[in-house]
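After the structure tokens below, expect a handful of questions from me.
Only a single protein chain was left out; the remaining protein chains are all shown in position.
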Amino acid sequence: MCDIIWCKKEVDGKVCNTVNYLDPYCFWNWEGKVNCAECGAVYYIHMIQGHMYKGPEERPGEKPDTSPLYADKPLDGYTNYSPGVEGRTRPFQCLPRDIYLGVPDMVKFSVRGRPVRGWRPQPPSAGIAGSMPYSWDLKNGSPEVWEEYQKRLNSGEVKDW
Amino acid sequence: MAKDLRVTRIEDLPGPKSKEELEEMKMPYEEYCRQQFDVGNEFSKPQALDGIRWLSTTMYIFTPHSVANIAEMGAEVIKIEMPRMGDPMRHTSPFNECYLYPLHDSRPMTGAGMGFLGANDSEYYITMDYHLDEMKEAFYRMVKMSDGLTECYRPGTFDRWKQSYRYVQELNPRFIYVWGGGFGYGPKCFGGSYDILGQSHAGLGSVTGFHETFGGHCAKHSNWCIDWYSGTQITFGMLAALHWRRKTGLGTMIEFSQVQAATRCLGYAAPLYGRFGIVRQRWGNWDTQLCAHGIILCGKSDFPDAKNPQDKYDARYAMVSAFQDEDFKELCAVTGNQQLYDKYKATKDRVEGEAQVEIYAALEKWAEDKSRSEVVKILQDAGLLAEPVMNDREVYESEHFRQRGSIRWIDDPTYGDVLVQSAYSSGLMAKTPRRQTWIWRTVGADNVKIYHEMLGYPMSKVEEWYEKAWI
Partner (left out) sequence: MAEKRDIEINSRADTMDLMNPEIRPWPVTPPPTAEWVMENTYAKRKAEDFGKWSEDNLRFEYAFAKPEALQGKRFLCAGIWRLGNKFCTALLAEAGAEVINIEPPGGDPLRKLTPFGREEYMLEDKMTGEKCGLDFLHEMRGQKSVTLNLETEEGQAIFKALAAHCDAVIDEMPPGYMDNLGIGYRDLSELYPSLIYCNIAVRGTWGPYKDKLSKFGQWTLEPFGGCANAFVHNTGFPQDQLPRKSGGSPTRSGVWFADYVAGEQAANTILAAMYWRDELGGTGQFCEVTGAESQLDILDFDIGWYGFNGSIKARTGGWDPNLNQYAWNPCRDGYMMIGGQTDRLWYRIGMCIERDMPQFGRLIHEDPILKEMGARNALEMLTKTYTMTARWLRNINRIEAEEKLMEYEIAAGPLLFIDEVAEFPHFKYRPWVATIDTDHYGTILYSVPPNNYQMRTPHRVKSMGRPTGFDTYEILQKYAGVGQTKVNELKGKGVI
């Protein structure tokens, strides 16, 4: 055991088998208690230079100092806990937005409200040998976006900055 | 024509020659700059490198940027990518969240990641599988019609494909050939490289970040700064070579190691080690040679109720600079730390490590119950230098950058409304300003324009090559 904790605790007759990832910069030199994201078992660890100097020792009934950032269950189709699942994984505050997707964000309008081609799928191209024109026919290519844009224009949502 | 001495011409008299000139001479410097740089009217002026044509067989950021620099100054750049695949940088996107989707041929779900932005703007895009013998002729035709090429393949690859400088100088002695990559000739010649390798391998990472004494680790510059910065230095090599070619008519080959460029910006690190054996270390948010001149943590965020976590949690840092004696004295007075001034009156004393630890701790203690803007305002009101550490939103909203034109929205022909911070910000030129025409084009977007219109291949051939994925 080291900078993952593969939890083998038996809960209701089933082995927990959750892998808790202890990310290297946070835990490289660290002493304290950390919980398993799945079953909540609390482990005391003391890590020095990335090595488990002591632990993980189970500390039933004690409160964890922190949680892993990510955990998954490889024997269970890799179901997982993303960062910030309350009581299971550690929140991660240092993010670019208040929402976190981790998958492509479908965007049709820029922050100032004008059309930007940030969504899929797009209509197929008709160019020869991959050629692409120097204009974007929004009105005919994506009429629904065009219509929404007209509405935005009329309601004054489209800004210069 | 000889001057007629009987005529008094206004041109010969000292002082302003016209009403406009009189105005100009009286104009405050600020106004004068605005008028000279004339932000927003870039397209009414010529471009410095008009007529230069450059081939860009590049990937990622480092070598592409070296060529984008000249594209922004008016050179015609042809970016060549592998058929269908394109530059791997097209697949990079922060946390997988941010892609632009062009009209597509075969892969409707594949976008181009934001990571591709800024390094290849204002260029033409074609595709070519240049290790095929069948494509050699087209490649050589382009060499004959161009001023230079920048490539980034592993050393010897272009040589194996018979398109290294050894071969192309025979076709075009004026050709300027740049190889940019990790290491260059020598024992680690074939080692691959990225920005981050430059940062780590060449020493920049060893001097950035908080020291382990304070619990810190070596920090990576979050931006791919060594890629960009090294690319710009290649541009310098290219431009210098162009000047020499004006004289001699001869091209050259430049072999540029990106990793090495990171060692170049370490300032006193090399001479200090060479003479005294002292190894420069990282020193967090302070300065090794000046004090006070550092970034401090303030107690409160400027935007505690903002939704965005960067505003909410991190608008808390201020850069404070008062290293000259009088400034430092004032700083100590304003922050109620008179004892520090008494203790560290001389520059030499307060720059010492222990003194810095004490001084910044006292400043952060003082700032503990204040927000970033309060800290900045108190110090500025005292006539000192202090500024907030700004985030991307604040930079976007900065009136300064808007007035100077460094950040602007462009109407990209392929993707629509895109905010760009590149090109215009790399330097103002009054008569031949840089500009950005489009952010990038799709893979092979200009195949017909180049293969058919410039190189003269019939359309049937262009289409055939495309079918076979040779282009």
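The letters A and B name the chains in turn, as written, and every chain counts its residues from 1.
Basically, contacts are C-beta pairs under 8 Å (C-beta built on N, C-alpha and C of every residue); 3 or more make two chains touch, one makes a residue touch a chain.
These numbers were taken from a predicted model, which means no experiment stands behind them.
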Hidden-chain contact residue, picked from the options B:Glu20, B:Asp133, B:Asp305 or B:Glu399: B:Glu399
Options B:Leu55, B:Leu103 or B:Leu117, residue touching the unrepresented chain: B:Leu117
Identified contact with the non-displayed chain, of B:Pro108, B:Pro309 or B:Pro413: B:Pro309
Identified contact with the non-displayed chain, of B:Pro83, B:Gly148, B:Gly209 or B:Gly444: B:Gly209
Interface with the unshown chain - residue positions in subunit A: 2-4, 19, 21-26, 28, 49-51, 69-70, 72, 74, 78, 80, 82-83, 90-97, 100, 102-105, 107, 110-112, 116, 118
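The criterion applied here is as follows: only the chains that are shown with their structure count from here on.
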In the complex, subunit B residues that touch subunit A: 93-105, 108-109, 111, 127, 217, 307-310, 313-314, 397, 402, 409, 413-419, 438, 441-449, 451, 459, 462-463, 465-466, 471
Subunit B-facing residues of subunit A, complex: 25, 28, 93-98, 100-105, 109-112, 114-125, 127-136, 138, 141, 161
